[in-house]
Structures are given as C-alpha cells and as structure tokens.
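Of the protein chains in this complex, one is absent; all others appear in place.
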C-alpha cells in the first residue's frame, strides 16, 4: 500500500528526525494518494501556523519511536 | 465488535506502517459502522488538510505500539 | 465512580482493540453520566469526521497501554 | 499548589481509571482555581461532544502512566 | 534560554504533578517571553474550557515522563 521500504535504524539523531518527517508525510500520502489533491492541500497547510505546528507534533511522536529504535544513538557499537 | 483479526507482528517496518493505518481506520469503522455514512465522511476528510494531518497523528501512535511489538524489526531472528 | 470492572489482559489483539474502544467511551460516560445527553451528543459526533478521527486517536492511546499489558500478545504461554 | 495527595498504586484497573479521571480534572482545577468559573466552564464542556472526547484523551494518557505504575495489575503479589 | 533549573526527581506524586504543570507553563514562557503578552493571553485561556482541557493534556504528557523518572514513587529507598 505505502510502497516505501524503510528501516527504523538511522546513523544519528538528525537522520532519525528526517525519517520522522518522512513518516508523518507517508501517512498523508497513503490516505490521500492523489498527488494533485495533496499539492493543493499543501497550499492550505504550509502557510498555516496551526497545521504546521500539528505536523511538528506528529514528527515528535514518530521521533519518539525512532529514537527508541536506535537506543537514542548512545551506543557507538550500534552506530551504522 | 470490530470483527477483524490481526497480529501486531509484521515482517518489516513498511508492513507495520500499513497495519498502523489499518488500525486508525478500524476504530472509525467500529465507532461508525454505517458504510454509507463513512463514505460521505470520507469526502469530508480526504481533501481536508487538517483531518489528513490528524489521521497521520493517529498512525504515528499506532506505529509506536507496533514498532515496539516488533522490537523495532532489529533482530533478524524475530523476522517472520 | 465508573462502575465497570475490567482487566487489561485480553486473549488477542482484536479483543484488546475492543477494550480500547470501550475505555475511550468509559471516560466520556463517567464525565457525562446522563444517558440522554450522551445520546444527543452521539448524534453530534457519529456523522462528524473530525470527532470520529479524534475518537480513533484516543483508541490508539488506550491500545498502546493494553498492548503493552499483554506483552503484545507474542507469548503463547501468556495467552488466556 | 495542587493540594491533593495521591498514590499511583491502585488495587485494580477500574480504580486506576478513576484516578486517571481525577488527575485530568486536577490539572484543570490547579490552572483555574476559581470554583465558580470552573462551574460555569463545566456547562461549556459537559454537553459538548468535542470537549468530552478531548477529556477522554487526557484520561487515556494518565491511564497509560497509572497502568505502567501498577505493572498492569497482572501480578497478584503486588495487588494491594 | 529557559533559565529555570529543575530536577525530574520529586518526593511524591503530588510534587511530580506540580512539576508537570510547571513544565507545561515553562514551554509557553520560553516561546513567548513577553510577560505582558502572556498576561493578556492568560485571560484568553483561563475562562476557556477548551484551552484549560488542552493544558491538562500537556500536564498528562509531562506527568508520564516525571512518573517514569521517579519509578512511579513505588520504591521507598528512592524517596528523597
């Protein structure tokens, strides 16, 4: 369905954060697969403080998951 | 009630993410079992940036649960 | 107060999900004990995409708790 | 400030759920200590489906904490 | 930036809950450092049921963190 393979392991917090942003978008993409509609919706949210803040909230939830999956990137042995 | 059997174990993160989307929908389906009403509601949210973003938020919460259930898909021994 | 006894252990994910839905409703029932008012409110949310989606969000949080309580239903020894 | 002593240990899930409701209210009470204002606000939310649902969401978060504190009430040795 | 030192360890659940309320406020204070504006905003939310409920939600998230940091205040050895 989603058609995008991914791993939860990332080399560092920055790339983990980028994955969190990608996952927040992936759910929208899967729920609304029409790229034209998504493009028009993007105009709704990318100048809307409330929606940008809500996206940041979703990123926080995914980042919580990803950070746990990487043991918070504390162990150099686990670094990819 | 929900009438859909499922397991939290999935072979990889992508299928885990798909399950998260399915669970987000399952709760709506159970709360509003009338398919016609759901169809009309779908028209409300699938072009509504705010509601699509909120669905993505729910997916993030379910994905957190599913990722933990699969030990973040890190252990090849556990891969199905 | 709530007057409903329950256990967090359920035989499988499907019944755990049903419990999550029940707990989401139980909090509303306890906060607004008047059945007539709740019935009229139900008419407000069961055709309202935004509120149905928010209920699905609550279900996701309870399901996170219930899934952890059941060790994600992975251990056949613990199955009831 | 809050002036209410409490323990996170409860004898069973039902009493844990009641504590979750109490904690959701306690934060409101502490933020708005004026009982008369709270009473008038109660009229705002107890017939408002959206706010009742949001309260149920808070209860879900507190119940997650309380359930973990009680090891999900699975161990009879820990039962009070 | 925030300028307020704090520890996550508290002697009991009540003081942990108070810290949760303080942290919810601290983020607002840091994002909007102008005390006069905050004072005028306070008039917006302290008689607004929806915003008071949302503050209670934030408190629930911080309390989840603080309760875990204190091992749920179950171990008398750890009591401060």
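So that you can tell them apart, the chains are marked A, B, C, D and E in the order they are listed, and the count of residues begins at 1 in each.
Rule of thumb we're sticking to: a contact is a pair of C-beta atoms (placed from the backbone, for glycine too) under 8 Å apart; a residue touches a chain by one contact, two chains touch by 3 or more.
Keep in mind the model is a prediction, meaning the values are calculated, not measured.
Asker: In the intact complex, which of the presented chains make contact with the chain not displayed?
Answerer: Its contacts among the visible chains are A, E.
Asker: Check the options A:8, A:27, A:41 or A:61 and report the residue that touches the missing chain.
Answerer: Looking across A:8, A:27, A:41 or A:61, the contact with the absent chain belongs to A:61.
Asker: Need a quick check: the contact residues on chain E for the chain that isn't drawn.
Answerer: 1-2, 4-9, 23-28, 30-32, 37, 41-42, 44-45, 48, 50-51, 54-55, 57-58, 61-62, 64-65, 68-69
Asker: Considering the whole complex rather than only what is displayed, give the residues of chain A touching the chain that is not shown.
Answerer: 12-14, 17-18, 20-21, 46-50, 52-57, 59-61, 63-64, 67-68, 72-74
Methods note: only the chains that are shown with their structure count from here on.
Asker: Determine the groups of chains connected by touching when chain B is not counted.
Answerer: Result with chain B masked: A | C, D, E.
Asker: Since chain D and chain E are copies that touch, just let me know if over half of their interface numbering is common to both, same, or not, different.
Answerer: different
Asker: Nearest whole angstrom, what separates the Cα centre of chain B from the Cα centre of chain E?
Answerer: 31
Asker: Let me have the rounded angstrom distance from the C-alpha centre of chain A over to the C-alpha centre of chain B, please.
Answerer: Whole-Å distance between the two chain centres: 16.
Asker: Show the residues in chain C shared as contacts by 2 or more other chains, in ascending order.
Answerer: Counting only residues that touch two or more other chains, chain C contributes 48, 50, 54-55, 57, 61, 64, 68.
Asker: Just say which it is for the chain contacts: an open line, a closed ring, a star, complete, or other.
Answerer: Looks like a simple chain-to-chain line, open at both ends.
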